[in-house]
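For this depiction, one protein chain was excluded, whereas all remaining protein chains were kept in their positions.
Order of writing sets the chain letters: A and B. Residues in each chain are counted from 1.
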Amino acid sequence: MPSKVEVLVIGGGATGTGIARDLAMRGVDIVLVEAGDFATGTTGANHGMLHSGARYALTDPISAKECAAESKILKHIAHFCIEDTGGLFVLAKDDNEGYADEFLNACRLANIDTHEIDVDKALTLEPGLDSNIRAVVEVPDASIDPFFLTLGNVEAARFYGATVLNHSPVCGIRSSGSRFEVTINSGKKSILADVVVNATGAWAGRTAAMLGIDVPICMDKGTMVVFNGRLVNRLINRMRPPSDGDILVPHRTSTILGTTSSPGSLGEVASYSEVESLINEAAAIFPNIRTARAIRSYTGIRPLLNCKEMGRSITRSFQVIDHAYDGVDGMLSIIGGKLTTFRLMAEKASDVIMKKLGRTARCSTANEEIILSDDEASDIFDVEAMRYRQGRKINNLSLDMACGCEAVSSGELFIQASSPDVVNIDDLMRRTRAGMGYCQAGLCVLNMASAMGVGVSELRHYMSERWKGIEPVLYGEQLRQEAFKAHLMRVYGIDHTEPPQ
Amino acid sequence: MSPPVVDVDIFIAGGGAAGLTLASRMASNGYRVAVASSSIAATAISTGRVLFNHDDPAVAEWASLFLTRFRSRESNYDLLERPTVAMTNIGTPLKQSLTNSSFDWTLEDRDVAVVGVIGNNDLDSDLACLELRRSLGICARPLWISPFPYPTAANNHFVGELADILKDNISENTIVLPPISSDPTYALLTKLQNLSGKRVVEAATPLSLPGLRFQLLLEDVAEEVGVRLLKDRRLISIKIHGKEANEAVLSSGMRTIIVKFSALVLATGNLASGGLAVNGRGVIDPLNIFRVSSTQASGIHSSTLRNALSSGLDTCKGRAITKQGVVIRNVIPIGSLLKGVSYPLGYGLGEVMLEAWKSAPIVEDAL
Partner (left out) sequence: MMSRIEDGCIKCGTCQNACPVFRIENYPYFQGPRRIAVEAPRFSRELTSLSDSPHMCTSCALCESVCPSRLPITEAVLKMRTHYGIESEGGRRMISNINQYGRTIAPTSKFTSPVSGSTLFFPGCIGDARVPSAVQGAVDMLIALGDQVYIPNEWYCCGSPLEKIGAKSEVDRLQEMNSAILGTAERIVTACPGCTFQLQKNSNVDVLHVLEHLFEVITPSRLRWRSTNPINVALHSPCHLVRSVGPHTMDYAREILGSIAGVRVIDMDDEGCCGGGGGVTSTFPEMALKMARLRVESAIRAGAHMILAPCPFCVVNLRRVGDLEVKDLTAFLTELSLCR
């Protein structure tokens, strides 16, 4: 017997889980299905940046205003996964000076709290900046963790009664009468829904195609490089028209440099030359980036609707497509948008869905913390690290060191591994950050395997997936690290650079 | 004040498996040998397991010098007559990889208990048994023992306590333990075996104690046969005149020492132990004297990493070549400093030691 719900959301990124939380809070009967794990598409490949809107102030004033308002809301409701570092816009030595005034003006118009500060003061705040910079503007940017944001949405949606399933790929959607029948897990299960929401991001075209609907998605690829440690204390933006290698984000124990923008496709990985060119660009405002230790790279796909205006020129605002116009009433696709505005997007989409359902409850997602965060500090480093990751601490866990880079205890690993959502080592990594540090799971992978109760073959698979992001940054200390890892893995009969089988 | 001078026939920079093997051989042949080492040798963070190719006659020669001396230290190392022949002690089961079927657990015993010590992350007995079941079909039982003062209690009392636990609670004939205690004494496991009456093997995990024990054994043997060990002394520079090196400068804390020699052996290891360094994507000689190149190699999929791992000092008839292309007749690189992929940390200690052993004639020729 298929189960019956009002709304089925397909896609467990920030958008999908945001809609699930929103609708569940409005009392809607809802199921979310995600093919892989939460936040593994565009969401997880985000720069980790909570935009104040300044970056879009000149090119995209609508987005800028949205970001300005939404970032304030998120700093309140999602502070468990946000570090309010603040940000600087920096005019490089050879960049156009006229841009600074235009930029400040546009920020004012977009209602973004900005002010210019002395170059000397900026150099004290951020000693790594190029000493030849000419102007600096302070903005309220912040650093956000997209994984924990999404997991927070999932937890909140479940709290309000939603059913949220990962590792549940949709294999068919059928329109039957006024309802849809969606089959998941190779046909093992089907769900009847009044409304189906396609929140599959870069996969939106494929999902829509299951109902014969054409959603032409263009893929814009962005590559980012992760550096060990915090090179900067606050977000550093280059003050120029948005371009490659403009932004450094201090993100937990690392710094993320991004991004590129070029046509791409799903499953693409970064290349050494992309990494090189990002570093060359960033060196104009942050010269030490050349000697910093890159620990991995990753790429995200920005799904864009309007193919004629690829890349940065297009608005990064979002669209809610009602497929009633394609003759399929009750089906919506959500395309585009930014992590910073995910809540707003979810609200707009949910409003449309409520209308379709003929229901009237209002959105309340801006008024309530996504998860109740624990603000009571611990005097144990590992517990504090857990509190800042998970938003809360759990007492009486085994505090044996499981991942040194990220200060993850074996107790935290075991707690997370016991969740039914966690079926492989990658899932465990996303929920603990174990394996995300500079040794790139060289040692903690064994502890993760222990916590999962899986053996060498799963370990091998995980290492292979991990390798894709490491290969492009194989220079300097990371090359030494990987040589050392090759020795270690040899003990377990593993070539950690082998492609997944 | 001029720095103190050490005068030897053969000076070996690097005190890991390769350096100590050759040093011991040369010293037992009557040469004056000094070995300088700084920081930990890769041997000491390896699994301590040695895999020999028994067709190689050098194995017997090697054993005649080392093995009896190992045994006199209660370490129970032995040469094993198996298809994949290994030298091991009771401190290292034959294969580190529990999935590797060439270690025949069934020949040994089907009654295996894999003991986990709570608080010791080196061996997860549940996971080990899972792997043994899945890949080899062995009925191994996981057993967890609760932490007594561990891992800080490194003394005889600790061994006695552990032996009691094994004797009273575990009926299996073979017991696999994680590397126990922070004491690197190599006699500890022999003692444990005698006291418990069980056959005890220690899982060979890298970055753990078996490697450290093996390193200490090699150092002890080297000293016994007359090698002068200059520990914590780092090679800073080598003085070369024409086609010959005649002096090395070492740091000793804030001072320097001069070593005069007839032959210089470089055994400073590969990237893992600091004998080689990385510059961008390339591998270089940290002393910036010798030519580094890589060889065609296999065994690792990534070409960039393979290239780095197979990089090492270039040689001509066993002699090092400077960056300018001059063959230095009395500088002989050995061990994993040489080009070609070797994994002394996890796999290739045997090969490294045998090759080092066999380089003795080249050194004698250079004298």
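The rule we apply is simple: a contact is a pair of C-beta atoms (placed from the backbone, for glycine too) under 8 Å apart; a residue touches a chain by one contact, two chains touch by 3 or more.
Quantities reported herein were computed from a predicted structural model and do not represent experimental measurements.
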Options B:Gly116, B:Gly274 or B:Gly348, residue touching the unrepresented chain: B:Gly274
Hidden-chain contact residue, picked from the options A:Thr17, A:Thr253, A:Ser297 or A:Thr365: A:Thr253
Residue in contact with the excluded chain [from B:Arg25, B:Arg49, B:Arg213 or B:Arg233]: B:Arg233
Omitted-chain contact residue, chosen from B:Ser252, B:Thr295 or B:Thr322: B:Ser252
Residues belonging to chain B that touch the chain removed from view: 1, 4, 38-40, 42, 44-45, 152, 154, 182, 185, 207, 230-233, 251-255, 257, 272-274
Touch residues of chain A, complete complex, unshown partner: 83, 127-128, 228-231, 233, 250, 252-254, 288, 292-293, 377-385, 388, 399-401, 404-405, 407, 409, 437-439, 442-443, 476-477, 480-481, 484
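FYI, only the chains that are shown with their structure count from here on.
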Chain A and chain B: spacing of chain centres that average the CA atoms, whole Å: 44
Chain A - residues contacting chain B, complex: 400-402, 410, 443, 446-447, 449-450, 453-456, 467, 471, 474-477, 479-480, 482-484, 486-493, 495, 497-499
Of all residues in chain B, those that touch chain A in their complex: 42, 47, 96-100, 119, 121, 124, 126-127, 130-131, 134-135, 204-207, 270-272, 278, 280-281, 299-302, 304-305, 308-309, 343-347
